[in-house]
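Below is a structure I'd like to ask you about.
All protein chains but one are shown in place.
== subunit A ==
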Amino acid sequence: MAGTTSPPPSWSDIPLELVGLILRRLPALADRARFAAVCRQWRRAAREVPLPAPLPLLALPDGTVYSLPGSKPFRFPGCVGYVDACGDWLAFSGENGYFLKNPFSHATVALPQKFRVQDHRRRHAGDETGVRWMEMEDHSNRLTMYKLLYCSPQLVAAFIRIERSTRLAVCQPGAGSRWSVHIGWMFSLSVDMAFHQGKLYVLEESMETLFSIDISVDHGTCDPWVSRVRYVLSEIPSAIPVARNENVTVKILYLVELDGALLMVRRTMHCIFLPGMSIANLIGGNEFKLFRVDFQQSKWVEVTTIGDNQVLFLRRRCSRFIPVSLEEMPGDRIIFLDNDDEDHSWYKVVTSDSCSVYDMRDGKVSAFPPMVSWEQGPVPATWLFPQG
């Protein structure tokens, strides 16, 4: 420490613990990155201090990103052309099928191209598991994949849509392995899933039903597969108000993990059917209700606050709770994409999208900076959650 006669202090020598305190107050990933680029000591310090996760990036399909809270638009070449997102991974569709890429670390994970389904016709009594598999053929035209979920280095899950049904598929990453598609259970078109305390859960929208998924692993190939779909709990007693006349309520459900609990987020929007129209117009009125799974009593328990020190970044395929400071961004709020719904194509097609924020305390919805709107393409905008 300098006395009055010492030379002026150098900011590059700032002690490590102070670097941590300063970086904690820079929740934007872009600010943290620029801090680390200033000089060697700061770069080393930024790598060494443990920090809470930064706020996510908002990535648009054209490769534009915004580093929250509110920033100028950046060009992020690593983001161009994604088809899906999962945490800090983006999914791309290449010549050799899907692969995951981390645009920050540039790590790449290949996903299998081949799909197998259980063959129920030939059950061999002598077989250890009694399970036989057959390759799925000619799937490319009638199969779409969505909601990739990177659970662990050994397990990636995804929903596979085959014609009008949704199936759950799991695989271990790697080009040489295979997706195991579970055909024993057909989900409705609107489902979400989450990985919670080492277990995969699927939430089905139509009945607000939660399932837990048992995963088995092949002894030889280590390929995972769904061995059982277990019913956990179902519908909430206080259901959505009954629609009157031409008004209808659209519902979207999300399944998210928070502090060791599993939460269902129920988003409702009001729509109106215009005379003679078969599609509905959204008339807004976003409302959110959160329910925690009480595993012991097998029921949904409403949650009215997520705390002043957290916000929920919500997107159909990629949601996460992020710690915030009051100053940067007030907590207890849900930040969502207005038209975050590839599954409900029956309401009026909207061409542009933007971000909004829902305040859990008063139920009010307001615009969320960056105040941008973007053209909707075949792939929706997404949050990207860097590890920090």
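Note that a contact is a pair of C-beta atoms (placed from the backbone, for glycine too) under 8 Å apart; a residue touches a chain by one contact, two chains touch by 3 or more; residues count from 1.
We take it that contacts and distances are computed from a predicted model.
Colleague: Given that one chain of this complex has been left out, which of "Translation initiation factor eIF2B subunit beta", "Sedlin", "Trafficking protein particle complex subunit" or "SKP1-like protein" is its protein name according to UniProt?
Modeller: In UniProt, the chain that is not shown appears as "SKP1-like protein".
Colleague: Among A:S227, A:N247 or A:S325, single out the residue that touches the unshown chain.
Modeller: A:S325
Colleague: Which of these, A:A30, A:C271 or A:I322, touches the one chain of the complex that we don't see?
Modeller: Counting the whole complex, the residue in contact with the absent chain is A:A30.
Colleague: Consider the whole complex, including the chain that is not shown, and state which of A:S10, A:S152 or A:S352 touches that chain.
Modeller: The missing chain is touched by A:S10.
Colleague: To test your reading of the contact rule: which positions on subunit A touch the chain that is missing from view?
Modeller: Those residues of subunit A that touch the unshown chain are 1-6, 8-12, 14-15, 17-18, 21-26, 28-31, 33-40, 42-43, 52, 65, 67, 71-72, 74-78, 308-309, 323-327, 331.
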